[in-house]
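All remarks here apply to the structure that follows.
The complex appears here minus one protein chain, its other protein chains still in place.
Order of writing sets the labels: A and B. Residues in every chain begin at 1.
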Amino acid sequence: MSGSERVLSVEHLRVEARNDGGTTAVLVDDVSFTLDRGEVIGLIGESGAGKTTIGLACLGYTRNGCAIAGGSIVFRGRDILALSASERRALRGPGVAYIAQSAAASFNPAMTLFEQVCEIPVRHGIMSAEEARKVAIGLFRELDLPNPETFGNRYPHQVSGGQLQRAMAAMAMAARPDILVFDEPTTALDVTTQVEVLAAFRKLIKEHRTAAIYITHDLAVVAQIADSIMVLRHGKMVEHGEADQILQAPREEYTRRLVAERVSGHDFIDREGGDPPLLAIRDVVASYASLLRVIDGVSLEVRRGDTVAVVGESGSGKSTLARVITGLLPREEGDISFQGESLPPTLAQRTRDQKRRIQMIYQMPDVALNPHQTLLDIIGRPIDFYFGRSRADIRKRVLELLRMMDLPESFIDRKPGELSGGQKQRVGIARALAAEPDLIICDEVTSALDQLVGEEILRLLKRLQDELGIAYLFITHDLGVVKRIANKVTVMLKGKMVAGGETQTVFAPPFHPYTELLLSSVPEMRSDWLDEVLEKRRISS
Amino acid sequence: MSAARLRLFGHRVTIPAMIGFVIIAVNLIAALGAPWLSPFDQADVVCEAWDDPTAEHLLGCDNLGRDLLSRLLFGARMSIGLSLLITTLSFSIGIVTGFTAAIAKGWVDAALSRAVDLMLSMPSLIFAFVVLSVLGTEIPVLVITLACLDSTRVFRLSRALAMNIVALEYVEVAKLRGEGLWWIITREVLPAARAPLIAEFGLRFSFAFLFVAALSFLGLGIQPPNADWGSMVRDYRDMINLGITAPFWPAGAIAVLTIGVNFVVDWLLAIQSRGHGENA
Partner (left out) sequence: MGKLIAQRLALGFLTLFGASVLIFAGTELLPGDLASALLQNNATEENLAVMRKQLGLDRPAPVRYVEWFGGALKGDLGKSLATERPVAADLAPRLRNTIFLAIYAAVVAVPLAIALGLLAAVFQGSVFDRAVNTVTLMTISIPEYLVGYLLMKYISVQLGWLPTLANVTEETPLGERFYLSLLPMLTLVLVTIAHMMRMTRASVLAIMASPYIEMAFLKGIPKWIVVVRHAFPNALAPVISVVALNLAYLIVGVVVVESVFVYPGLGQLMVDAVSKHDVPVVQACGLLFASAFIVLNMLADIAAILANPRLRHPR
């Protein structure tokens, strides 16, 4: 076992996509890196950076319509690109193995886990079915999967998301490959599950001294696992260096911005005033089809100028709470009052003015804007509807709102299809503001956006709050966002409120155990974070 | 290559789609211009039965000595006109009920959907037979029966479309704003449903067209002396054994128009699934 054993070297890789029109788009341009045995490289970048394309290229695979147009990928001394199709196939699995983002979609629903995990060694003639089964059981045990002996008899839909993601690692490891390609393997998981899965992956790589390519958009995640990090943007290398160097002393401006986002703090202004709360929710209960309580006894208060965050993992009922406040889902018990006045439970019973005062901004700007209308129609309609202004006035006001959103005035006659994701989200904000509301409910407004774009949206919302004094109810799963922008927070778990109050109080000891679990599960941008968390949890359990 | 660059609705027109458009145009011209284009009247006996094609009678004559070309042109009028009428009617019924079901939800939706399920539990040809056996085969009966039967399928599609669109957040925004039902249907739902509905119109038309022709072919559709393509096939079919090609003209015309419509529909569906604008 020598210290460094080169397993992969990628040089000047270029991948192109050819679309129907015959034009070509460059997905990956001039990317080079090397990988030694036991080494982990992190590929980081926003959507469209070409991370996945590079990962797949290392298996000699390109998606439909794409082709490797230049460079070389040398795996253990052989250029993958020069291999025949069947030689390349022989390499996939035993040589380089792939772990995809969504395990739920990547496992065949019609086959048991054993069948799928044993497939690589058996189909490539490396092991007999019996041996492969033993290896699989061993891997299940290593990955802390429950009942390793029988776990593999189950079908994919019979195990949880976190378990499935680990089972996929077992599937990739079954033939002891030289390289593992992890493609955003924890992105689809809740933060608390992410920690366990991440720890399992790291243990696996360490113990087998497997080289790995770890693809993610989250610097803090990659910091826990990678020796070196490559930052990519629009298919090009921005910066490549040791993990600690990238995190602590980034050389490029773009990297600096990526790193900076997480550390920037926020000073909370004490907004406590004597006026009655804008929105007061007391012991609200709601359910879908009267079966299960999705919201069970939630109370919170929003005052003028407040930013109140509602946090929780998937299934916590946080988005349902927004529907209850707006009246789309009538509450069954409890009360919601606005400026001291009780709001009727259903939308139909509310007055036009009550509707106007609470506006919403959504997670997916693509489906929140009607693609068949121009921005003038989209933003102008609330002005027309609530205030009945003249056409000229509406146009003037829409232009003003566009300026406020830092969008060019020429966009007024465009349709959403011509805008980028961040721009669309700004239009969504402008539409909410056009109604001149007192409260805006922001439902995961940054989670569908790239990190830096999301950051700009948050900054914009902050600025608007300072200028206009609007209150925000921020629904999110991202504790980083909460810490930075909210002065009050409500933590939800399975429809119930587990903690609530001033952010400083809730997020400081003594914690509610779930709040502590959530907080400690948010990856931090230093390489020893995961060790610390695991250490702490071992002691406490 | 100029054909390849032709664009419609912002999308490139493929060669099959071009052929389809040409076929549809020719048929429409024939149908609209039959009285002026055809050399003789459809009912006039102008020659001997089964006369061969001549310069005067380009396609020859039929079993009663009528000009085949003239009958074919007048037949276009009847076959296409009737199918268009049926499709338009079935669309009006189907869209109104479908959208109502999707937006009203509750018992209205349940009642309409179950009724349609029941109607669709039987092949429509069989159902049509049952109704026609009692009501006879006058044209209004034919049109209303077929339109009602066909509207069940339009109902299904427009209900599903509207359901999907209503679930989109921009419709939720309109609801939250307090917009009325009419505004939501016309401004938010219809524009998004337009493209799939146009394609469906083409499909339903070709279906109605084949259906009317099949009924006429079976002797249960349009009755003489009106010329229509389906009954022309029926009238001339015994001549196959004698090697006379007459039945192939109307049968071929039916096939060609349906192929043309299907080519265009196929193209419409393809550009829809490809999404809006870019690289199309």
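Definition applied: a contact is a pair of C-beta atoms (placed from the backbone, for glycine too) under 8 Å apart; a residue touches a chain by one contact, two chains touch by 3 or more.
In this text the structure is predicted, and so the values were computed from the model without any measurement.
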Practice item. Out of B:102, B:233 or B:268, point to the residue that touches the absent chain in the complete complex. Key: B:233
Practice item. Pick out which of A:92, A:141, A:240 or A:282 touches the chain that's been left out of the picture. Key: A:92
Review point. Which chain A residues would touch the chain omitted from the figure, given the whole complex?
Key: 56, 59, 61, 63, 89-94, 97-98, 100, 102, 105-111, 119-120, 123-124, 154-155, 157-158, 171
Revision key, fill the gap. Chain B residues touching the chain left out here are 16, 117-119, 121-123, 125-127, 129-136, 206, 210, 213-214, 217-220, 233, 237, 240-241, 243, 247-248, 251-252, 254-255, 258-259, 261-263, 266
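In this section, only the chains that are shown with their structure count from here on.
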Practice item. Could you grab the centroid distance between chain A and chain B? Build each centroid from C-alpha atoms only and quote it in angstrom. Key: 48
Point to revise | In the complex with chain B, residue positions of chain A that touch it | key: 19-21, 23, 326, 328, 347, 350, 352, 355-356, 359-360, 362, 364, 367-373, 381-382, 385-386, 417, 431, 435
Check your understanding: Considering the complex alone, what residue numbers of chain B touch chain A?
Key -> 168-170, 172-173, 175-179, 187-188, 191-192, 276-277, 279-280
